[in-house]
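Remarks on the structure that follows.
Part of the complex only, each chain left as placed.
Naming follows writing order (A, B and C), and every chain is counted from residue 1.
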Amino acid sequence: MRIDGREKDQLRTVKITTNYIKHAEGSVLIEMGDTRVVCTATVEDKVPPFAKGEGKGWITAEYGMLPRSTETRNVREATKGRQSGRTLEIQRLIGRALRGVVDLKALGERTLWIDCDVIQADGGTRTAAITGSFVALALALNKLVEDGILPVIPLKDFVAAVSVGIVEGEEVLDLNFEEDSKALVDMNVVMTGSNRFVEVQGTGEEATFSMEELQRLLTLAQKGIRELIELQKQALGDIARRIGMENAADSNSQ
Amino acid sequence: MRIDGREKDQLRTVKITTNYIKHAEGSVLIEMGDTRVVCTATVEDKVPPFAKGEGKGWITAEYGMLPRSTETRNVREATKGRQSGRTLEIQRLIGRALRGVVDLKALGERTLWIDCDVIQADGGTRTAAITGSFVALALALNKLVEDGILPVIPLKDFVAAVSVGIVEGEEVLDLNFEEDSKALVDMNVVMTGSNRFVEVQGTGEEATFSMEELQRLLTLAQKGIRELIELQKQALGDIARRIGMENAADSNSQ
Amino acid sequence: MRIDGREKDQLRTVKITTNYIKHAEGSVLIEMGDTRVVCTATVEDKVPPFAKGEGKGWITAEYGMLPRSTETRNVREATKGRQSGRTLEIQRLIGRALRGVVDLKALGERTLWIDCDVIQADGGTRTAAITGSFVALALALNKLVEDGILPVIPLKDFVAAVSVGIVEGEEVLDLNFEEDSKALVDMNVVMTGSNRFVEVQGTGEEATFSMEELQRLLTLAQKGIRELIELQKQALGDIARRIGMENAADSNSQ
């Protein structure tokens, strides 16, 4: 039915490889179809100036694409000398998504640097980055627990993200690049394991959408995110269970 | 009930002064409470390289704040040598919002430069910028009609924007700065005169929100935007009526 | 006689609106004909590194133009990523002009940030910025006195600025943009309430001028500046009188 034979409400094949980079405190390679993103989490023992002395931590995310991760080569941002508006927007989105589930007080005055680098792009890189980063983050936080620095993993819930959109009149889940290029409406949704939104960004591309379309798209996203969180749990194994148990009481309460 | 005595579903006092800058093809000063934004529309007789030869026009928006438009002075972006991620994000939002209602084919190979400069900020500057820019844009397009360059105003509909959010447990319309600082959920909504969304951006600030909260917030935004479009019509006078008549047939059809 | 009907030695209509921006310690909107500049003064409780430990304050001025303040849109400096030579030159001029009348020792280790933003340009923006900034500065300094932080307003004198030039063979005061474009000689003059110069910048544009022409232009400027200082006094009301009385003894002595 869809270009790549998927059902309208079907995710692409997802694969999460943990500990992909030996140096990082937490790292994964996440693959969603042909989209491949390396996510790492780095722990730094201080917070940015604006957050100093408040007794809580911070999450900063950065995002980049290899020049030839895309169909046509995109100019390297380090060469241009600045990050594009798109890159900055994605970085801010990833940071907000993760801050939505981290207990920053329990983290203490530490910064977690999240780096998401797209090795190969085929649509949905920002949502894959969020889904993968959560796993890298959990691994890094678990290491802080294992090293005796934190008593419990300071996560209030799981979080994952997916894109939905209207392509040729059909509402579909997890758009690949070709679908994304044709979509009149494009939406990125970030949700927690408790079915609550952290972020909803719906955009008409020289087009508009109704309340009903919006609701159906959000329902579609919800289905996809539930499946993604299941995959995060599998990738994290025991660590996932520890997040579940220790924080179960709190995850719905904010 | 609210900090400034408003009802939960009440807009601040809105004032739209047209032709505020004598040089610009279209210009307004929009005031929403203490938020004041100068919006200008400039017509350029060519399109950016990526759009050349496609027989249609383009809308580019830029946004800035005077250093002391805010409570504490913010560093001038021209001095820092680059625009912040927030600025780039807002610029892109304004551009998409306006492109949602302009008939770019009918515009022809022209660029409309929209400049939104915040003179005084008290929350909701980006949504005020969109609401004001639409009026400046309509004035500039009308001038192209009056000058005999275009046969009709190439607008498919009206568009306006407003913020909604959850502040101290209450869902409120058109947040001022103090409310915005306290909001757990913050949403910017862009809608057309036909009650269709161009953009929905809902964000939990280290918090989350449910599907029901989302829907109630969108309904609140819808009410506000209807009132704002009414005020746009008053500001545009005869020009508004001409947009209405010439394009009535098309405005729901995309 | 002149393009806009003025006499050769006549200023344009000047209007100074105080407290134009609610957040700033001092602010004005100054209008000279169609030139409109927002000037704000911000107090910061420290000085730049180079001035530390010398027991005196500092004045830093910044200047900007809205992109469509001019006849044709000028590219936003924040977008270009750097301020032009013209902007830097004007900023330095405004800073020197104000430092010429502030008692920096009496100010103590504080920085006054002066921001001058041109909303609409029709010639003479830098001189309007100086004249307006002085009033914003006086308001901010008076606030420090009212807040009990300083015992008296640390101003040695008033200061204002005006342009003069030779246009089509005539020596004229306060050039508007059209006159400025045609001027062979263009001069910006900054003077105090005691008739002393802080700055004289006379430039031939692919032209030259004689000692006699220079002197006549300076005399013309002197007349304009006396009138501008009278208008500053009216705008400042009681505060002006306080500057006068407390510092009267010193104002001629440097």
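In this text, a residue touches a chain if its C-beta (ideal position, glycine included) is under 8 Å from a C-beta of that chain, and two chains touch if they have at least 3 such contacts.
It should be emphasised that the depicted structure is a prediction, and the values quoted were computed from it without experimental measurement.
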Identical protein chains in the complete assembly, only 3 of which are shown: 6
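Following the convention adopted for this analysis, only the chains that are shown with their structure count from here on.
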Label of the chain whose CA centroid is most distant from the centroid of subunit C: A
Approximate Å spacing (C-alpha centroids) for the pair subunit A, subunit C: 52
Whole-Å separation of chain centres (CA-atom averages), subunit A against subunit B: 29
Euclidean distance of C-alpha centroids - subunit B vs subunit C, Å: 34
Multi-partner residues of subunit B (at least 2 other chains): 82
Subunit C residues within the subunit B interface of the complex: 21-24, 27, 34, 38, 40, 42, 44, 62, 64, 66-71, 73, 76-83, 87, 113, 115, 117, 119-121
Touch list for subunit B against partner subunit A, complex: 82, 84-86, 88-89, 91-92, 96, 99-100, 104, 157, 192, 194-211, 214-215, 218, 254
